[in-house]
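Only one protein chain is missing from this complex, and each of the others stays in its spot.
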Amino acid sequence: MPAISGNEYIERINQLKTTIWYNGEPLTGEISEHAAFKGAIKSQAALYDLQHDPELIDVMTYTSPKTGNKIGISYQQPKTQDDLIKRSQMIQKWAKTNHGMLGRSPDYMNSILMALSASASLLEGKENCFPENLINFYELAREKDLSFTHTFINPQVNRSPFYLEETDEPIAAKIIDEIDDGLVIKGARLLATQGGMTDEILVISPGGINDPDYAFAFSIPSDTNGLKFICRESFALGDREFNHPLSSRFEEMDAIVVFDKVVVPWDRVFFYKNIQVANSFLSQSAFRPFALHQVINRQIVKLEFIASVTEEIVQSIDISGYGHVHEKMAEIIIAIETMKALLLQAETKAAVDEFGLMRPDLTSLQVASCTFPKIYPRLIEIIQLLGASGMVTIPTESDFESSIRKDLDQYLQSAKHPAKDRVELFRRAWDLTMSPFATRQTQYERFFFGNPSTIASDLYQNYTFN
Amino acid sequence: MPAISGNEYIERINQLKTTIWYNGEPLTGEISEHAAFKGAIKSQAALYDLQHDPELIDVMTYTSPKTGNKIGISYQQPKTQDDLIKRSQMIQKWAKTNHGMLGRSPDYMNSILMALSASASLLEGKENCFPENLINFYELAREKDLSFTHTFINPQVNRSPFYLEETDEPIAAKIIDEIDDGLVIKGARLLATQGGMTDEILVISPGGINDPDYAFAFSIPSDTNGLKFICRESFALGDREFNHPLSSRFEEMDAIVVFDKVVVPWDRVFFYKNIQVANSFLSQSAFRPFALHQVINRQIVKLEFIASVTEEIVQSIDISGYGHVHEKMAEIIIAIETMKALLLQAETKAAVDEFGLMRPDLTSLQVASCTFPKIYPRLIEIIQLLGASGMVTIPTESDFESSIRKDLDQYLQSAKHPAKDRVELFRRAWDLTMSPFATRQTQYERFFFGNPSTIASDLYQNYTFN
Amino acid sequence: MPAISGNEYIERINQLKTTIWYNGEPLTGEISEHAAFKGAIKSQAALYDLQHDPELIDVMTYTSPKTGNKIGISYQQPKTQDDLIKRSQMIQKWAKTNHGMLGRSPDYMNSILMALSASASLLEGKENCFPENLINFYELAREKDLSFTHTFINPQVNRSPFYLEETDEPIAAKIIDEIDDGLVIKGARLLATQGGMTDEILVISPGGINDPDYAFAFSIPSDTNGLKFICRESFALGDREFNHPLSSRFEEMDAIVVFDKVVVPWDRVFFYKNIQVANSFLSQSAFRPFALHQVINRQIVKLEFIASVTEEIVQSIDISGYGHVHEKMAEIIIAIETMKALLLQAETKAAVDEFGLMRPDLTSLQVASCTFPKIYPRLIEIIQLLGASGMVTIPTESDFESSIRKDLDQYLQSAKHPAKDRVELFRRAWDLTMSPFATRQTQYERFFFGNPSTIASDLYQNYTFN
Partner (left out) sequence: MPAISGNEYIERINQLKTTIWYNGEPLTGEISEHAAFKGAIKSQAALYDLQHDPELIDVMTYTSPKTGNKIGISYQQPKTQDDLIKRSQMIQKWAKTNHGMLGRSPDYMNSILMALSASASLLEGKENCFPENLINFYELAREKDLSFTHTFINPQVNRSPFYLEETDEPIAAKIIDEIDDGLVIKGARLLATQGGMTDEILVISPGGINDPDYAFAFSIPSDTNGLKFICRESFALGDREFNHPLSSRFEEMDAIVVFDKVVVPWDRVFFYKNIQVANSFLSQSAFRPFALHQVINRQIVKLEFIASVTEEIVQSIDISGYGHVHEKMAEIIIAIETMKALLLQAETKAAVDEFGLMRPDLTSLQVASCTFPKIYPRLIEIIQLLGASGMVTIPTESDFESSIRKDLDQYLQSAKHPAKDRVELFRRAWDLTMSPFATRQTQYERFFFGNPSTIASDLYQNYTFN
């Protein structure tokens, strides 16, 4: 089966009987029509459709080594620098359709699954490890173009450094039994972005495991029995694109994932109850360089979008004559060029790793991943500072459709724009920086790579000084 | 007539036939029941009710020198340091009921009107100036406990330093005629916070006037013929207090104010077509020290609320053992104590001014007003940093009322709180830092005193070095 | 004996046979004539002389409750708010003579000794504690106007959190014996500012003591047998005031203090080998509020000096028309006014403590002590930024005395100054910000109150939220 189309994606998701709770009610009906999901599903479908654009066929897909089908490049194991550059082009192509706002577009998880399965040899001959399950599952996912959510963290019950969970009923998801059909999991995990709108959920222990019951890695279909996704409030405030140009299209849901005695079939278990493997697999595998590579590519596209919105505001209200505006615009340019240069360095210094993958330079990517969470909130702030009162002078499209329009046309025009265009611009800026969608994006980017101190420590402790 | 009650306020506002446009439609029906206004109106009414609390009568009111009625202290001309301290107590008392979130609670405009009228002597004997109108109107407002919105800035059409408006039809509001009944005004002004939910609108030119047609100061009822308030989208996302504890109660609207050949009666004109007065009245009057004095008091209450929410998060998820948490909490404490110390200094160094007012020390207040716009966004960021994933793990009250509650109870409990209390806390933190209401608050505080460079220049240029 | 004069101070120091090593040689001859010490000694003598200025007698001294002599106010136990304000006035008066550059002017240690002896009741009835020694010694010091250096920290051998010293020979000073004559101390301590140029050295354990051999507090004369002061390189680069206007006068030495089997007489021991007392005495005593109170007063004077130098540069090269200059000057003003306001708050909220002292509010002082180490380096940087190339265009006084002067007069004049005055100004700015004296001042202020994280933790952990 070749790379899927948008419709195939939507149909497959609609057919699943996934248990999703939203605002006190279980979802019924097609998820692709639900207000909290339809924007992101439609945008995601558009990504899949690009795989079938005749002009982009070689940008978006490659030939399956197994079936000869044209399949998505994010599933490809890159062997050459050229493969790596193609991978970047594909990622950026997708990201441009959503301005880098879909943090969990399918290429992210596809890249991770590719990297993990390429590293399956790390599981060879280890207790309770099933490298062949991992490889088989990767091939299945690749050929079927499966989509994924995942969860890496435990509930935020207690963040004390000395906390060990000791409750009768599990809170963090754990193995409570092993039966003929598979592992039995009970408890919860956070936060599944796109939870409910993907084929599968991939679950991996991130390290720091002391108790074998918390050591596992597997993937199961979203509608597995006992699996529940509990959504937060949606940040899609409406579906008119003029009013909410970003959130109406790119709001990905975040869900708490509850495992209510979920049975994970044995052929979907990659490892379990092996503390040593649970604590080392992610860091020893090709996971980090390839996950970071996808993310940095997406973030560059996002920065370019931020730059274009900001420059448009500067031109619109004609503030390009101020020194402080130059300094703020220079900050944005510095951000973009720094991220691009680090990506270039990562690819220029790429080398074939122990798994035969052309692996981008991890240090360069780590530096980028330490840089972005600091600059993103600052760039968001710059837009607010330059937009000033314009950021709250935001009537709606309905106002422009009413008799009050002639007042708006007169009083909200700008130096370069008629009123409606100008309000459209400032609403875009608002949805990028001040809407609940926007603030969630900021929070998301800030913590994407984990705790800032931890990623700084990682960088330092793995760095070789000249 | 003594200080009004909440009901009197609501009735008076409801009776006005103010023209308000919201989302493409003119408001009909009672404004106090309209989703976009009802929260703030109810919270404002609660302020007025405090004036009738028997235990607070001496905190909230003083005896009118004219009528002997008990009237609001914010209207009082302070003559002694004790008056000043009582003024602070009153302001903080009101602010505490809304955590300092009502930026335009009535004491703000009351203080301004008091200060302006006390400075009326500046208008004596000047062309087109009517100091007695100002004094009479202050007394009217004081005795009737009138509420106000106001506008100080022109539309953001073009912010170029070289821009001069040259259009056939006015954009910024200007005098287009003088008739027997008064001045005729056409054009628009930004941004009337609480626009539509007050008795009156006060309009004053802020300086920088080159053309006499833009030089004026007056006050007119909100329902004056030809006056229109065009609202932005509301940031009250719902009216359940659990879900949106702040925005459901404290969302003040911001409106564009359109003057469509509005006639300002002569007895409501304070001055007009006097460029020299227009450019100097605000800065030479007692306006700044008393406006700042009200604001700093409110902001201190807001900081204390921020501190309490943050400390509650720290305790809830038990992160008080981390050094970086201490440093962030110390930042908050430093912010509070610095603002309090500056207010104390302003009051300790207060002196009787040329108008006979006990005027707080302007430098201390200016320093506070340079400090707050920098620290407020940082404290908001600190809450986001400490709240981390908890800031987006926010199911709704409906979830807690459904059968999914038992999962929430188990998986969203925190070290110190059962799940519902913990979600209530994090929703409060979200509404304080990440909701559209929150981001508008940040934008509002950032620009409250005007452009940061301008307020820094003001401070420097008026400072005497030892 | 009343408060001493400058000459009395110099004579007393010269008569001591203190062992001081400088640049590979022991000092011989009078210390007051030694290039590394003479500037600071002369400046310190000037402080003592102020005590005899007839016009300042009531500002600088009070009447000894024991002898009726006029003695230094820094030794006074303040009982009233007025005492506290007088104390501040005295401290600022002294500090102004050296622009706050003498970090260890005698009032610092006098205040500490006053506070410790007032807290002597904490030692009552505890093992190996001698409160009467402390009180007697305080009275002796007060009546003789003794001067002090002190040391609070151990050598920086190993700063690992897990380090415990385990060497055959002591590194950090410790008790190695108790004999009839007193305690025997061996080892070293850091960093004695003014080490060698004071009558006495006060040594107190700062807390964190695990081994009773490190638990002690005492004072001994600087020339005690076995006591050695090993100096760093001097930062007084020359003695011409034009060339080095600050360092030629205010360079205080820092010395490593070596105890080579030093015998501390029993009557000079305040406590020893009592771990509980060693770890709690400083924090439970009145030490912190009074030490901080002296320091904040001095730092305010220093900030005012920084402000005056900066403003003089701005005027000299006529840059007061730039917005970025206003913003930087505003930063300086904010720094001064914030520190003053916090001091005012500390004094306004002062209350009588358990020892009968009128104790300034500790929180306000702690906030100031968290603030200053951040703003001081920034203000230093501002001077460098505004001074720009002028900071390195610094010929010497000899140049102005040579035939090249006419070129300097023409080419180094500024908008407001003839060349020599302008170079004098920029040399002052250089000596304040870029000389070795200047960088040591920055380092000193940065760490004055200890590690920034620690003082932030202290602030948070002792704060009561509303």
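Note that the chains are named A, B and C in the order they appear, and that numbering of residues resets to 1 at the start of each chain.
The criterion applied here is as follows: contacts are C-beta pairs under 8 Å (C-beta built on N, C-alpha and C of every residue); 3 or more make two chains touch, one makes a residue touch a chain.
It should be emphasised that the depicted structure is a prediction, and the values quoted were computed from it without experimental measurement.
Shown as candidates are A:Q15, A:S121 or A:T348; the residue that touches the absent chain is A:T348.
When you scan A:I31, A:M329 or A:L408 for touch with the missing chain, the hit is A:M329. Among C:L379, C:L412 or C:L459, the one in contact with the hidden chain is C:L412.
Of the options C:P155, C:P212 or C:P265, the residue whose C-beta touches the omitted chain is C:P155.
On the side of chain A, touch with the chain left out of the figure occurs at residues 304, 307-308, 311, 323, 326-327, 329-330, 333-334, 337-338, 340-342, 344-345, 348, 363-364, 367, 370-371, 453, 456-457, 459-461, 463, 465-466.
The chain not shown here touches chain C at positions 21, 23-25, 153, 155-163, 169, 171, 187-188, 190-191, 228, 230-233, 237, 243, 254, 256, 258, 260, 317-319, 321-322, 324, 377, 381, 384-385, 388-402, 404, 407-408, 410-415, 433-436, 438-440, 442-444, 446-447, 453.
Keep this in mind: only the chains that are shown with their structure count from here on.
The mean-CA centres of chain A and chain B are about 40 angstrom from one another, to the nearest whole unit. Work out the mean CA point of chain B and of chain C, and you get 46 Å between them.
In this assembly, the C-alpha centroid of chain A lies 55 Å from the C-alpha centroid of chain C.
Shared interface positions of chain B, defined as residues touching 2 or more other chains, are 453.
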